[in-house]
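Apart from one protein chain that is not included, each protein chain of the complex appears where it belongs.
Lettered A and B in written order, each chain numbered from 1.
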Amino acid sequence: MAIQTPSLELGAPLVQATAAAAGRGYWKSVARRLRRDPVTVICAAVLLLLVASALAAPWLGLADPYKTSMLRRLYPLGSPNHILGTDELGRDMLARLIYGGRLSLFMGVTPVVCALLIGGLLGITAGFVGGRTNMAIMRVMDVFYAFPSVLLAISLSGAMGAGTENTLLSLTLVFIPPVCRVSESVTTQVRGFDFVDAARASGASALTIVRVHVLGNVLGPILVYATSLISVAIILAAGLSFLGLGVKPPEPEWGLMLNTLRQAIYVNPVLAALPGVMIFITSICFNMMSDGLRAAMDVKA
Amino acid sequence: MSDLLQVRDLHVTFKTPDRTVHAVNGVSFDLKRGETLGILGESGSGKSVTLRSILRLHPEHRTRWSGSIRMEGDEVLDMGSRALGDLRGRRVAMIFQEPATAFDPVFTVGHQIAETIRRHTGKSESDAWKRAKELLELVRIPSPAQRLKAYPFEMSGGMRQRAMIALALSCNPSLLLADEPTTALDATVQIQVLLLIRELQREFDLGVIFVTHDIGVAVEVSDRIGVMYAGKIVELAPVEKMVDAPQHPYSRGLLASTVHDGMRGQRLEAIPGAPPDLAEVPTGCSFAPRCKFVRPDCTTAPPNLRATGDSHLVRCVLAETAVAA
Partner (left out) sequence: MDTMIPVDRGGPAQPLLLASGLRKHFPVGGGLLGRGRKVVRAVDDLTLSVAKGETLGVVGESGCGKSTVARLLIRLIKPDRGTMVLDGDPVDEPHGITVNELRRQVQMVFQDSYASLNPRLTIAETLAFAPKAHGLPAAQARERVRDLLSKVGLDPNNYAERYPHELSGGQRQRVNIARALALRPRLVILDEAVSALDKSVEAQVLNMLVDLKSELGLTYLFISHDLNVVQYLSDRVLVMYLGKIVELGPVEAIYGNPQHPYTRALLSARPSMDPRKRTKEAPIQGDPPNPIDPPSGCRFRTRCPFAEEVCAKLEPALAETGRQAVACHMSVAGSGHSKAVAA
């Protein structure tokens, strides 16, 4: 799965964008358009449900996700007491899928947030300062870009050893370059607008200009991009776990579950596919939501 | 009955999920062969939309046309895609403000002109190139043989505009539509292009509709001038009459507020306010809110276009009194 840089029209609609919008304020008009987009609303609701159930897992009265049983192995879906069946060690699948969401979502969101902070800072700096600073930062990023993201994540995790922390670290490193590149290009665009020149001409400091005039205009597009990265992060994290480079058993995590259940694929294929289904639903929801956000923020459409 | 183009009660509305825009609200005019009609208006007056409607260039799914546009007797609004394809480029040609949009940056100018000629006339490759060279000579591009091999970005702005005129004339159209073709050009280049259009119009006996926001430009090229405001023609008159004795308060205001020689130190006569929102259909005269001669009956019903003299039409309830005055 490659990390795609979005087509960089992100910044272009900024100015004309708002022209057509009626009503007060930019974000309110974005919210209004989002409400009218059922797909985005449904995706957001599904994600909210996943996150809420993962957070509230201990209080949902679920079976113990770690409790194995040699007798109840690979129960099919719809078995009494085990609605979604049991895995190859007889653990309750429903509980493991919901508990697994905790780690999987955490592994999806955390590296993106970290990359957003570091890559965003670097990118905005490069875009706003320009010149040699830009050159230095962006060429370093290009070096990282030269490696396919999956290979980079695998080699970093492989070098540092398996484990949750190392997975997070390697994923963060993988995501910094794309976030940085997007941040740099939207910032460069915003910097080219006359209102930034007008602010410079008023003698305000660079920091004030970035805070008042640049951040408000670049955060939106960067956040939209970051949302689409979460699904990539979840899939990469799952992939690393599947290869044994991520989370270690017996922790419930969707990628790891997929790995351990693969031996059961001939016995109970539906069961084996369940963690994959979760990964699929989550990542597609994040992707659709990111698309919806982008559409809502582009008022020209 | 020798009208080249006949536009009757043209209405154009655009629908977006957010709102409906009434861009053109009942435009009627005729154009003869060999005549230049200047359409003068400010942004949002509907002048460009009127022009583009003649070729039905707006996206079909969002645009609603009504009324009638007859090109040499054929109804444009009823045309199928094949007839429309023949109309565009062969019978009617159009030139734009930004020539960069008319040319594909990855092909040479000569290739694009020759390609257009071949598509519309079925000429052989070498004949088409020969014709392309003649056309570049016609629009007075120096060393045309070389320029045929140039890419659009290698030409200066004025040269590109000339090349676009050559492209427009490649299939001997009878009607040329010009949408602010000189607005983006420098002053010394603008006048060259205006003179070229005027010359070619005479040479080929073209009908020309020239849309502009610049009164000076309209006066240079037009035989008649139509002034548009809020999607309607508010005044239509021969150019001399329009300049000497404009009758609609908007035309008068527009002429008075245009800065020219000898106004230094005087206060400019500005029209207060801003053009109306085209999302609403006005009940009365669209200009009434900005008009200093406004009367109660201006706001009750939209005024009709009436003749106040020889081929002079004005859409104002005060028109007759203005003539007497």
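Please note the rule applied: a contact is a pair of C-beta atoms (placed from the backbone, for glycine too) under 8 Å apart; a residue touches a chain by one contact, two chains touch by 3 or more.
Just so it is clear, the structure is predicted and the values come from calculations on it, not from any experiment.
Chemist: For the chain that was dropped from the view, give me its touching partners among the shown chains.
Modeler: Looking at the entire complex, the absent chain's contacts are A, B.
Chemist: Give the residue, chosen from B:T50, B:Q97, B:Q190 or B:S286, that touches the chain omitted from the document.
Modeler: Among B:T50, B:Q97, B:Q190 or B:S286, only B:Q190 touches the chain that is not shown.
Chemist: Out of B:V49, B:I113, B:V239 or B:C298, which residue would touch the omitted chain in the full complex?
Modeler: If we include the chain that is not displayed, B:V239 is the one touching it.
Chemist: Going by the contact rule already stated, which one of B:L84, B:A145 or B:M263 would touch the omitted chain in the full complex?
Modeler: The single option touching the absent chain is B:M263.
Chemist: For review purposes, identify every residue of chain A that touches the missing chain, sorted by number.
Modeler: Touch set of chain A with respect to the missing chain: 14-21, 24-26, 193-195, 197-205, 208, 212-213, 216-217.
Chemist: Applying the definition given at the start, please give the residues of chain B touching the unseen chain.
Modeler: 42-43, 156-159, 186-192, 194-195, 213-217, 219-220, 239-240, 243, 253-254, 257-261, 263-264, 267-272, 274-275
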